[in-house]
Structure formats: structure tokens, C-alpha cells
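Note that one protein chain is taken out, while the other chains of the complex remain in position.
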Amino acid sequence: MFPFSFEWIWDVGHMVFMGGLWYALTIIGLGMTYCILKSVIDTMQGKGGHHH
Amino acid sequence: MKIGRRSFLSFVVGGAAGTAITPLPWKLTDDSSIWSQNWPWTPVPPDGEYSQSDSVCTLCPGGCGITVRKVDDRVVKIEGMKGHPINDGGLCLMGLSGLQLLYGPTRVKTPLKRVGKRGEGKWEKISWDEAISEVTKKLADIRSNGESHAVGSIVDSESGTVPNLFKRFLTAYGSPNFMTMPSIQDSYGMTLQLMHGVSAQAGFDAENADFILSFGSGIIDGWGSPVRMFKANSAWKANGKKVVQIEPRLSNTAAKSDKWIPIKPGTEAALALGLANVIITNSLDSKKISQSTGFESFKKLVQNEYSTDKVSKITGINSATIVSLAKNFARASKPLAICGKGQGSIPGNLNEFMAVHALNALVGNINEDGGVWAVTETDYIKWPELEMDSVAESGMQKERIDGAGSEYPHAKSLLNRLAEVINSGDGSLEVIFVSGANPLYSMPDSKAMKTAFDSIPFVVSFSSYMDETAGNADLILPNHVYLERYEDVPTLAGLSKPIVGLTRPVVKPQFNTKHVGDVVMLIAKALGGGMADAFPWESYEACLKETLGVKWDVLVKKGFEFNGDKCILEGDFNFYPEAMKSLSNFSPVSVEGSVISYPLILIPYDSIRLANGYIGDPPFAIKAVEDTVLKDKNSCVEINPKTGKELGLTEGRYAFLHTPRGKAKVKVHLYEGIMPGIVALPRGLGHTAYDKYLAGKGCNFNELIGPTEDPVSGLDAAWGIRARLTKV
Amino acid sequence: MDSALIPEGVKRCSFGKFALGIIIVGGVLLWGVYAMLLVWLKGLNQTNMNDFYGFALWIWADLGVIALGGGAFFTGLLRYVIGKDELKNIINCAVLIGFICYSSALLILAIDIGQPLRGWFIFWHANVHSMLTEVAFCLSCYFAVLTIEYIPLILENRQLNKVPFFHNLAHNMHEVMAIFAATGAFLSFFHQGSLGGVAGVLYGRPFAVREGIFIWPWTFFLFTWSAAAYGPCFTLFVTRLMEKITGKKLVKQNVINLLAKISGWTMGTYIIAKIIDTWYWAAATAPALGLNLIDFYSNNPFYGIWILIAEIVVCGVIPAAILLTPKGRSNSTLLFTAVSLACIGVLINRWVMVLQVMAVPVMTFENWVMYIPSWQEVATTILPVAYGVILVMISFRYLPIFPQERELNP
Partner (left out) sequence: MKEEGKHKKAKKYGMVINLDECTGCGACMVACMAENNVPFKEDESNKLDSIAWMRVYKLTNGKSYPEADICYLPRPCMHCEGDHGHSPCVSVCPATATDYSHETGIVSQIYTRCFGCRYCMGACPYHARYFNWWDPVWPEGSTKYLSPNVSPRMRGVVEKCSFCFHRYQLAMDKAYFEGRTELEEDEYQTSCTQACPAGAITFGDLNNPEHKVHQLAKPDNKHGGRPGNPNVFRLLERLGTNPKVYYMSSREWVRRAGDNYLDNEDFAKNYRR
């Protein structure tokens, strides 16, 4: 999974597979980070009160 | 502080999130996987210093050389000894599983005295001193009552120092009842006695033969010295030598032979004589033998009574096959005929042995390369002459309980008769010693044997394992197993050249056991007087060293002594000894039971994967048994699909197998390699003793069959029994 | 009692009735949990699997629920990426089912492996050439996506939504849902496919092996496509079932029709592809390995060739035909029959492609072995069903799963 595990080889297989994986994880991670940060900001700005 | 629902929720969520970013969960995950890789209940064998030593396997009479691999004081592997004249590195699966006998749960760990009922399994651990005085007291009483001949012993064979110590012990004590476990050796020995007038065992130069005619001998199923026969078989294959196997079932041997000729079981002698007839009629016989005593009578016999057509009718083999077989056999440059069914645990019909031996003589292969030779009994045991006291003298005058030497003058031991003699009240024993044998399992009609044992007041077993006989004993004086003791191993099993091996302690005794040789001497010494004098040695080891003399050093160094010379089968050959006269009117050895109640015939078969003698299958060996032989707790019987169809039995169905002697639940295995009308059951299953890996699996063939006395030898000649299969 | 939690404007059964339902299903769940614990503590010897039948009941259930849960990714793709807006009325249900199916699938995987404590080695020591690695990665990632898709739904609970942060979070997640859905579709495409690839790459198993393109055997695409085709059927099936149980119309007919139609088309194209695949395999792939089609099905003591007919014709061609005809779609009995058959069909396919792969003998001297699951296996397989029912019950009661419910049941 990581380049430091001993079965890791820098070959096409690893680059494509792990590239795809980390790409997907990055999107999910960034997407969620964005949502949470935005919600924190929104909340601090007083949006989303009980009576919206 | 008031904890509201919300703050609690926040605490839990926050706590979880907080923990998740600490290394703790990751560390725990990692630790748990490491734990799973080192589960404390999965053993880790300790490393240590590696060493190896050579010895000899004694699990069967084969006499293979073994090399054990050790780590510190543990033996971790048994392998075949490279360069050994018998097995040269190869080893059978029993030999390979020997460590499971050494370290396994079936060992008797200390002398045991029965406290419950016989066979109940309740024992008291006693010391060796107590054990020996127990036996001594009993023996002294019997001897003082003048009943010394009522003590008997059953040992595995008659050769080697340990059996001879038993024999000497009984002689000095005053009992002729030294009995040995039967085998084809008995029949071969008697054949040579009657036809050559010599006391020897038959040796076969199998490796050099080029046409092997086997009358049901399991060449690769454990006959003779198994690994040696395997090697010979491979050599035949490699060099294009021919093997013809005659038996009603496609055994492994039959399958590997060049030609399998199914025969009506029990008619092998007729076939041998029929072949002799073809050979003589076609003048294919070796001319050097035709001057021998009895040749003309023999010729007359086979020509008058064993014409090809008649033999064809008797044996069920077509005439053309008989003729071509005879011709091919006789024309081969080194033909060799052998007999003794399966592994050779049943001595068999003496006429058959003599007929087959005559066939060998006819093609002139006696004392020839690839032919029959002699293997003489061990000649190194030269102990001082026994001085018998009056009790011993009078005891030895008595007739043996089994009738050997009296009713059957040629026989040395007829253990097969013991059960009936005792059970019918024709004789009785006060004490029986059993060493290296398990008659309560391995003698035909083992139930009758148990009944007989039940009436013997004092049964002493020297077994290393809790086998059936030990389990029914009053006292167990456990022997070391072969890996813990010194003992000479003379190997006679059909080898053309005699060899003596030495089994030696490759590991120190694991439990509180004692060498049986030492125990016998301790008892003798405790009895005192002439008994003590008969055993002038300090210990068994001293006795062995002295007995072997110069051989000792060779044996200790090499593990075996082998000079590589064949022994001439001396004496004038007699083609037609008196004992053969009954062949003038052929009648096959009868099988017990009526055709009407028992329409089928049950025969046993031997598999190299199933031990059927003194030892039972160790766990590895039983694991190697196929599921068409043993499935769950049931033995499988082989029947021809035709027979199956007639009986409405399909593959895998349960059935009851009835014979005049017993009944067993079996599983049906349809097998195209068996003659219709015949049921085959493997030997070696159905143990009630030993460990959970063996006990309670399958049925014991010996409970379904009884012995049939051979009219000439008195030995057991039963090759089968009538049977019936019924649906469950 | 719990009325504060129930979405505004909808009617729910009494709490007592609800609790009773939960207790009953919960009992079954506990039975499953007990069996699961047995398997974890004592090992896979609690099952009747063996070396010749090493993939069995629950791994079939695993692949089955993944295929059935495929409705989530495909509906999500249609709704968020392709823009079939009507589907917003059924997407929540699809997401819920997807979430249940995928969480169950992961749980089953954790039970099915011999060393659950080392299960994470599949990630840590990943072998990128293994289809199973691809499955594990995409499955877990997609499960993360499904969780992300399910969270806003939870946050829309009446009480939770009152919390400003939760409200904002739900809102913001909805805003970027298309990105998640697209990522999910990408991941789902690969793991559905690689599940098919798991069988298709086994070139030592003539029953499973298929040719393909690049590293992907045809089964890769067939699996993805079949999940897309049959997954929505399960969404429809569950929706219909819930409508029957609650006695309410929950989704408008046009939405149902649209999804059924799309499903019909994907199923129709899939079954044609499947027939071609089977034909090519039977006529070219297998004979080149010395085997006839019937060799794979004879000797089986139970169902023989019928399983192939059931899968392709009865549960493939027939439901596809029904769903493709407007009349079939609009007849509620026919529609229900079609989606039921379709669900059975995809389950048969997964059974065949997982269990039989190992059970069909390859060496000429071996035989089919029969296998009957142990009660532990049955219980562990029912466990996710019970769990799913409970989650559906809770979600339906407290979350706005069906946006049209209020309108349809004034």
C-alpha cells in the first residue's frame, strides 16, 4: 500500500493501481474536508439556525 | 456536573475521534495481527544442535536401515539409511511414522497392574521391583506345583536374541510352550524341510530374476521385506522384466504387473501343478533336475491329474492362458515363482508352497542367479548349554499345548490352534507372556483368542503400547521402543543374502520402561537356582555384546552386518515328498460356511498403508489411508459392480457383512478390479486399542474369519470365508 | 413516544408495534451474531466448507448483496452525473440499500477469512495483480462514499437537523454530492468488475476463465453491467415491498417506470452479452481446454444444466422482456414478477461464478463434491438480512427516505 512495504515495486502495475486508489482517496478526503470546513465556517457565520 | 444527552454524545464522538488520531488503534491492530502469528497454542519447535545416527527399523520383519535426525535430544525425523543393502535410502510409511510411536499417546509409560476387570482399562502404576516380584511369585508357585509346562509365551518370531531368551527362559523353567506369531515363513521353512531336508528359510534373488510369477504375493503390498521388494519391482520395470500376478483381486501388485490373471481363490496349487504339466509335456523343464528323487512320480502326478483342461476348470483360467504362461515362464532365462498371499501373515496351504517350489525346481532356478536360495537361521547365538533341573526336564517332556511336534510333527509352533485347544477344554495355561505380538487383534478369530486368554489366569504383556493384548493383560511390563534400545535384528524375510542389523538407542528412554531382555533375566534371577544360572549375563546389553562377539563392533559402526554371499540350499531335492501325496486328488482348501446362507466369498487384502501385525497404524499412516478403504468409522468392502447390482448395493451404501464367525457394518465400494462374487476387506483396521487416531475405525478382518488347519502342516491355511452382504 | 424524531407530515405505526418488530428481527440478528462470534472464536471449522468447496454460502451472499446493492451506484450515476432528476425521489432508498449491502458485504468478508485479525494485510501488503485486492480497495472506498451519501440523510432527521452544524454539513454535502457520486461510480465500476474478474482470471479453472481485453476478462464487464442492470431492480423490489408492508404509495409511478425502463435496457443488453459470452466460452474457450459445456454440469448431483437455463432464460431473458415493454412496466404484478426474477437471476449468476468455480472438478480423476451449509453459516448469512431489515425500519421511521411520501399520502 505504501512504497516502504517491502513487496512494493515501482512498476506500471503499482503506479496505475495505487495511483487510482490514492486519487480516489484524495477526492473523497478533499471533498469531505471541504464540506466540514465549509460547514464550520457556515455555522460560525450563523447560518442554519433553527428557523431557516 | 450534569451530563446531558448532548454532552454525552459529544464526549463519545469526540473521544472516538480523538482516539482514532492517536497511534493507539493502529498499534492495537498491529499487535493483534502479530499475536495471531504467534498464537501460544500453536507450537514453535525449539532449535538446537543437529545430529544424526543410524539404526534399524523393527516395525516389520523387513529390516530396513534408518537414519534418524536429531535436534538436541529430540528425534525429529526418521529416514531411510543411504547405502543400506535392503532399502538404500527408501523407507515405507510405517518406518517414516515411527516417531509417532515413540512420542505418541499409545505408549505404556510405566509398569501397570490391573485393578479393575480384565480389559476395563483400570490400572495401578507399580514399580519395576514390584512388577518383577509379582511375576516371580506367580512363576515360583506354579513351578513348585509341578505345573511349569502351563506357562507359555508368544513372541513375534523365533530368531534373534530376545526370542531366544524367552525360549531359554521357558526351557530352564520347564515349559515347551514357546509360541511365535505365524507367517509364511513357517510354510516356507517346512517346505524346505520336506523337499530338501534342511532347516532354512527360503531366500529369493528377486532382483536378478527376469520373469516373476507370483501366486498372490503382494510384491508391492508388503510381502517379504517391503522396501527391498519395491526396489526390485522398480528394477524389473527399468529393465523390462516381466511380472505375472495371479489373484482374484486387482491389487496394487496386480495393477503394476505386466499381466494380471484372476484366479478362483484357493486353487493356486492346482495352477502351479498345471503349469508344471505344460512345462514337462513340452520338455521345457530343466534337465539338471530330472534326476532328482521323485521326479517321475511328480511327472505322473501332474500329467494324470493336472491336465490343462482340468486345471482350467478348477482355476477358472482359460487353457490358452495357462499354456502360454507356462511356456513363457519356462522359457525365461531366470524365472522365479513365489507364493504366500498378500503380506504373508497367514502361513497358507503347504501343498501350494510345495507345488510352487517344485515349479521353481522344474525350471532349474534353485541356487541360481535370480532363483531360490537358502537363508539360514541366525547362527551367532551360541549360548552355554542349559543345565536343566528335574522340574525343567519333566516340564519339557510334556507335549506342547498347540500340538506342534506331536499332532503335527513338522510344525514348530501352531499359535492358530491355541484358542481352540483352550476353549474346547483340551488344554490350559496358567500364565502367558506376550512380547512383540498382539494376538488378541492379529490372530484369525481374534474373539476366540480373547476368550482363550480370558481363561488364562495370568497374562503378562511386554508391549510398549497399549494394544488389545496389553489392554487385556493383568500386568504390563513395558519394553523400550526400538529407538530406545539395543537389539539384534536378523532379517530373513525372503532376502537372498542374510543380514543382521542392530537397532540402538538413538534417544534415551522416554518413560519408565525396561528392555524386555533385561526383564526376562531379572525374573529368572529372582527365581534363582538353575533359572538364575541359565542367564549368566549382567544385563541384556552384556548378553548381546557377548553373543555378537566380533560382530558387535561392526554392527555398532555400520548398523548392519552383511557379507553379500548367498547361501546354497543344500540337501537332495525331493520332487514328491510324502506330504504332497494328497495332491493326487486336488481339493482346494475349504472355506468355512455354507453356500446357501453365505453366497459370497470374503477375502482379505493387505495394504502397505495398513499395519496389521504387532503395531497399529500411527496417525500419519492412518491419514494416508484412502477414503475407499476407510470412511468415517467404517471399513469399506470392495465388490464388483455386478455383485453390487445383484445385491442392490451402490457405491457408498452401508451394508452388513456376515460370516459364520461374525458380523460387521461396512461401506460398499464398487470396484471393477475384483472378481464377481467376492468381497474384499482390508486387514489392519478395527482396532479397539491404541489411541483415538486408530481405535474404533473400521472392522477387524480377524473377527470375521477363523483359522483352517492345513492337513499337513497344521498351520492356518484359511484364505477366505463364506460371507453375505445385506443392506442396512 | 418518539414522535419528535419522526419526519414532519408523515404517519408511522405506534412505537410499541415498531419496537416489537425490532425485537423480533433483533432476535434473528442476535442468533446471527452468536454464530458470527463462534466462527471468529473457533475458526472456519464451524462451517461445512472444505478444501474442495472453499467458497460457500456466505461468500455467495456477499457477492449477491454487492450485486443487489449496485442500484446505489447506478442510480447515483444516473441522478447526479447523467442528470436524470426524477430519480432524486428514489435515490435515498437506493443509497440506504447500498449502504446496507456494502456494510454487510464487508462484514461477511471479515467473517469469511481465516485470520480476521490480519484482514488488513490485504491493504497493507497489497498485491496489485490480484483482482481481490482491487475488490477490497474499491469496496472499502466505495463504502466510504456510500457512508458519505448516507450521512446527509441521517442529518436530515428532524432533531439532528436542528443542530446548525449538522444542518450546514448536510447541505454542503448535498452541494458536492455529484463529485462523490462520480467517484463512487468509478470505484463501483471497478469493484463490481473486479469481482467478476476474480473468477474470470482463474486460468486454472476452465469453468471460470474468460478471455478479455488487457488485464480484464469479459466477466469483469459482465459483472459491472449486471450490477447496473439488476441493482435497480432490487431497489424497486425493496420499495415495492415497503409499499406493501406500510400500505402506502411511497414513490410515484413515473419514477418507478423510468428506473424500470433503464433497468430493462441494461438488462436486455447484458443478457445478450451474457449469451454471447456463454456461447463463446462453450464453443471456443472450453473445447480448447478439452472440455464440453456439458462436462461442467454433468456429474453435479443436484441441479445440472438447469442452473444455466434458470439464470439466462428464466431469470434473464424473461424479466428483461417484461421491463422493456411499457405494458409490462405499468402492470404492477408483472413488474414485481420481473424485478423478483431479476434479483433471483443475479443471485444465481453470483452463485455459479463463485461456488461452482471451485467445485467443478478439473482433473479427470476428481468428482463434484456436495456441500450442505452448517447452521452457523446459515445464521451468519441471515445476519446481514436481519441487520438490513432493522436499518430499513429505523431509517424509514426517522429519516426522510421517500421525498414523495408526504405528497402521496396527504
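By letter and in written order, the chains are A, B and C; residue numbering begins at 1 in each of them.
Quick note on the criterion: a residue touches a chain if its C-beta (ideal position, glycine included) is under 8 Å from a C-beta of that chain, and two chains touch if they have at least 3 such contacts.
Keep in mind that this is a model prediction, so the values were computed, not measured.
Asks: Which shown chains does the chain we cannot see touch?
Replies: Looking at the complete complex, the unshown chain comes into contact with B, C.
Asks: Which one, C:L87, C:V251, C:V339 or C:V357, makes contact with the chain that was left out?
Replies: Touching the chain that is not displayed is residue C:V357.
Asks: One chain isn't shown here. Among C:G247, C:G290 or C:P410, which residue touches it?
Replies: Considering all chains, including the one not shown, the answer is C:G290.
Asks: Which of these touches the unseen chain: C:S14, C:N50 or C:S332?
Replies: Touches the omitted chain: C:N50.
Asks: List the chain B residues touching the unshown chain?
Replies: Contact residues on chain B toward the absent chain are 36-37, 39, 41-48, 69, 71, 74-80, 87, 89-93, 96-97, 99-100, 102-105, 220, 226-227, 230-231, 233-234, 237-238, 250, 252, 255-256, 260, 262, 510, 608-609, 619-628, 630-632, 640-642, 671-676, 691-693, 697.
Asks: Taking the full complex into account, what residues of chain C touch the chain not shown?
Replies: Within chain C, the residues touching the omitted chain are 43-45, 49-55, 112-116, 118-119, 121-122, 124-127, 129-133, 136, 198, 201-206, 287-292, 295, 357-358, 362-366, 369.
The rule is short, and it goes like this: only the chains that are shown with their structure count from here on.
Asks: Could you tell me the distance, in whole angstrom, between the mean C-alpha positions of chain A and chain C?
Replies: Here the centre of chain C sits 26 Å away from the centre of chain A.
Asks: Centroid of chain A to centroid of chain B, CA atoms only: how many Å?
Replies: Taking the average C-alpha coordinate of chain A and of chain B, the gap between them is 73 Å.
Asks: When you check chain C against every other chain, which residues touch at least two of them?
Replies: none
Asks: Please output the residues of chain B touching chain C within their complex, sorted ascending.
Replies: Listed in rising order, the residues of chain B that touch chain C are 29, 32-33, 35-37.
Asks: Contact residues on chain A for chain C in the complex?
Replies: 1, 5, 7, 13-14, 16-18, 20-21, 24-25, 27-28, 31-32, 34-36, 38-40, 42-43, 46-50, 52
Asks: Going by the contact rule set out above, which residues of chain C touch chain A in the complex?
Replies: The contact residues of chain C facing chain A are 123-129, 133-134, 137, 141, 144-145, 148, 162, 164-165, 167-169, 171-173, 175-176, 179-180, 183, 186-187, 190.
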